[in-house]
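Heads up, one of the protein chains got dropped from this complex, but the rest are sitting where they should.
Here the chain labels run A and B in written order, and each chain numbers its own residues starting at 1.
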Amino acid sequence: MSAHAAVHHGPPTSFIRKHIFSLDHKVIGKQYYGLALAAVIIGMVLSWLMRIHLGWTNAAIPGLHLLSRNGAPGDVMTPEYYLQLMTMHATFMVFFVLTTAPFAAFGNFFLPLHTGAEDMPFPHFNMMSFWTTFVAFCVMVSSFFVGDGPTLGGWTQYAPLSAVGSVAGPGQGSGVVIWAISIAIFCVGQLFGALNFIPNVLDLRCKGMSMWRLPMSTWAWFITSCMGLTSFSVLMPACILLILDHVAGTSFFIPSNLVLNDQLQPHSGGSTLLWQHLFWFFGHPEVYIAIVPGMGIVTQVLVTNMRKPMLSHRTLVYSMGALAVLSYMVYGHHMFVSGMNPAASLYFSFPTLLITIPSTIIVLIWLGSLYGAKLRINSASLFALGFISLFITGGVSGFFLAQPTIQIMLHATYFVVAHFHFTMAIAAIFGIFSGTYFWFPKMWGRMMNETLGRIHFWLTFIGVYAIFMPFHYLGLAGNVRRYQAFVVDYMQPLIGVHKFITVAAIFTGLVQLIFLYNFFYSKYRGEPAPDNPWQATSLEWSTTSPPPWDNFGGRQLVVYHDPYQYGVDGAHGDYVMQDSPEQIKGAVDEP
Amino acid sequence: MAKVFAVTILLITIASAIPIFMNTWHPVPDVSAHGQAIDDQMSETMWEAGISFLASQIILAWFIWRFSGSRPGEKTRTFPGGAKGLVIAAIVLVGIEVFALGIFGVKAWAELYFTPPGPGAMPIQVQAGQFAFYFRYPGPDGSFGPIHPDKISEANQNFYGLDQDNDADSKDDIVAAEMAVPVNREIRLLMHSKDVSHSFYVPALRIHQDFVPGLDLQIHFTATKVGRYEIVCSQLCGLGHYNMKAYISVLSPEDFDAWLKKQAAFQ
Partner (left out) sequence: MKSRYNFTALLTVVMLVGCGALLLNQKVSAAGEGKITGTVKLDGAAPHMKGIDMSKDPYCVKVNANTSPHMENVVAGSGGGLENVVLYISEGLSGAAAAPATAVPVFDQKNCQYTPHVLAMDVGQTFKVTTSDQTAHNIHPNPNPMTGNIPWNQSQPPGAPPVERSWKAPEMIEVKCNIHPWMHGWFAVVKGPYATTDASGNYTINNVPPGNYTVTAWQETYGTQTQKVTVAAGAPAKADFTFKAK
């Protein structure tokens, strides 16, 4: 079924409408991309500061005292400042990079193009979604400069540490309130976005664009939006309750009889575990929100570069859907030893183990599709292949963490940090890089430098393995996470490993300058891009690079094929575009 | 370039596996009665995860090597069996593996959590508070006196808020900054948090349990080897989280009695 509800708004005329408060999903997508770029730079610099401190704990980092009033007297990082930097690192990365770039940035730009629509169904809401996210970003940044700095409780903000106020530590007063306000605003922005993505897919597909003819990345964005709608809508009230505990004297998350700094706290009746349930009900789908768009992008990039379809796209779609549905049933695996009913730990463990199955199916289909391919190697496909390798590694460590018994040894150790960095921090980032190299010509009308792209890939791929593989070993040895220094006896032999990791991290971080240079140079001076530099089939490649304000120049689009017509006998070139009316015998939709 | 990439993946895979084979970094040796099941589970999982990791990375590397480039003259081919075979393989292989691990794991978990401590288990209480653990022994009367949160005063070394003048049960309670247990004696550990969330992680004893403010929990364990081991907090609790630890000494019964007497005199 394809509906014809079309969105009509005139071309932007003023500078403000064109570049700032734009209703055009393409501009909004690029604005999100810019926001994510700023956030990832902040997040990376924070991680460098953390890593230097972990390797050389009492060292003075020149200039550090300029960043914080009390956090680094004499340029030596205090324990609380380490935790504050760590919390901000995770917050910026998870929310403003991983939820923003693969989903909001690329999704906004390409979803309407993939469905053959002129724009999103509610362009004003869409514009608000970006600016709301931007406000959330500014509020989060402001927490560095207010009071005694940002919150130190981790991006997970477990109560009661997050709820009792500044007596629990520097940053736990205004820092928590600002964090919670920022995140609540962020949730609103995401809801506005999801409320655009879903109706676009359901109602704005052009003629001939059935659901199964949508490209994989669009399916991924659709599934992700459904997750976003249902998970962010839980995080937002949780943040509001947390704010109330701070400013309204409530005790949602604070039980009675707590004594901090020899002061009896004036709260009673709350539940600390309640916060964990609310947070992780959001938190687990969130990590799939971070990775599923990457899976969609990688699939699309690989199909284009293999010059053959995947073995079964429907299976990939069903598997991504299964991941999404199961993701709501597994959240308790973050709470195996939290003090919740130990039987519940087993109930959560089984779906967690089961979720391995759709993930494995996805990886096996990718691998099986590589068989017999004619794989083109370029920056985009290299990062896509790198994604597969990294996702395999990240997924395999999940085997361990899915079992409560094993978590007795590995909970809250660097093994967990390894697992989520492989899946989120590097696989998802590789998905973003792959999408960037692939879609840059379409978004900015110019080609990126391929040589620089390959250098960027090589150094980054080796660098990220060098950084994060040792985290597994640290975890197996019992290295507890969120420690600003290692004073525990049995952790002393591990400090050398930390130093190695720090060197690798700074090296790999500096390598990203190559990407930034390539990005900005190409944006202004790159070779002008043709409409379809990769000979790809989906609808974005049937329009100009970049597309005109109404995407397809007012054309009445009709789609005849699914986007997997590669290696087709008798086709002009070796592919058939989705909207090509050519009657070719070999061009048959996937059954 | 594709071939170099394939070789790189292979090298990284092998380099990653070497420290595992050589057991370079491993948990501290187990001195608990229940820990063997956990260590066995860990080995099983490591084998299965290791094989999956090696196999998939090697296949990825091999396919990149073999199927890159335009390979003129060759047509693109489809994996034999197509998606269906792979889906079945995934469900069957992974499903079996996963259920096996899950079901074996239940046994070890049940031993810790669904089996109550024996009647002769020695009760010890641990209180976690920013940023130290304090341990309480009930003394000869065998019962712990009530905790009065309004009387807690670290300044006066009254960590538990005991009212030893008025509560008979508290008079003989022994509060210590380190823990000691007799070897081969089951311990019933009562866990109480004074302020925020903390966690009781003793790698050597293969126990790991979060404290929940507002909810007193109980775990049990038996230490099987004399020695001095570390208890570390593993739930972020504030700026001193990294330095929140205590020592647990596993002692012969005689040494334990002597230790307890010494602590009583120290009160």
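To be clear about the criterion, a contact is a pair of C-beta atoms (placed from the backbone, for glycine too) under 8 Å apart; a residue touches a chain by one contact, two chains touch by 3 or more.
Computed from a predicted model, the values in this text were never measured in an experiment.
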item	value
Candidate in contact with the missing chain, chosen from B:159, B:200 or B:256	B:159
Among B:109, B:133, B:160 or B:211, the residue in touch with the chain that has been omitted	B:133
Candidates A:262, A:531, A:569 or A:589 - the one touching the absent chain	A:262
Of A:121, A:153 or A:169, the one touching the omitted chain in the full complex	A:169
Positions on chain B where the hidden chain makes contact	129-133, 154-157, 159, 176-178, 238-240, 243-247, 266-267
Positions on chain A where the hidden chain makes contact	57-58, 70, 73-74, 76-80, 148, 166-167, 169-170, 261-263, 485, 487, 489
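Just so it is clear, only the chains that are shown with their structure count from here on.
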item	value
Interfacial residue positions of chain B with respect to chain A in the complex	1-2, 5, 8-9, 12, 15-16, 19, 24-28, 37-38, 41-42, 45-46, 48-49, 52-53, 56-57, 59-60, 63-64, 67-71, 74-79, 82-84, 86-87, 89-91, 94-95, 98-99, 101-102, 105-106, 108-109, 112-114, 129-130, 149-150, 152-155, 161, 194-197, 199, 201, 203, 206-215, 217, 230, 232-243, 245
Interface residues, chain A side, partner chain B - complex	78-80, 83, 152-154, 158-161, 164, 168-170, 172, 254-262, 264, 270-273, 306-308, 311-312, 315, 337-339, 342-343, 345-346, 349-350, 353-354, 356-357, 360-361, 363-365, 367-377, 382, 385, 388-389, 392-393, 396-397, 399-400, 402-409, 411-413, 454, 458, 461-462, 465, 469, 473-474, 476-478, 480-490, 494, 497, 567
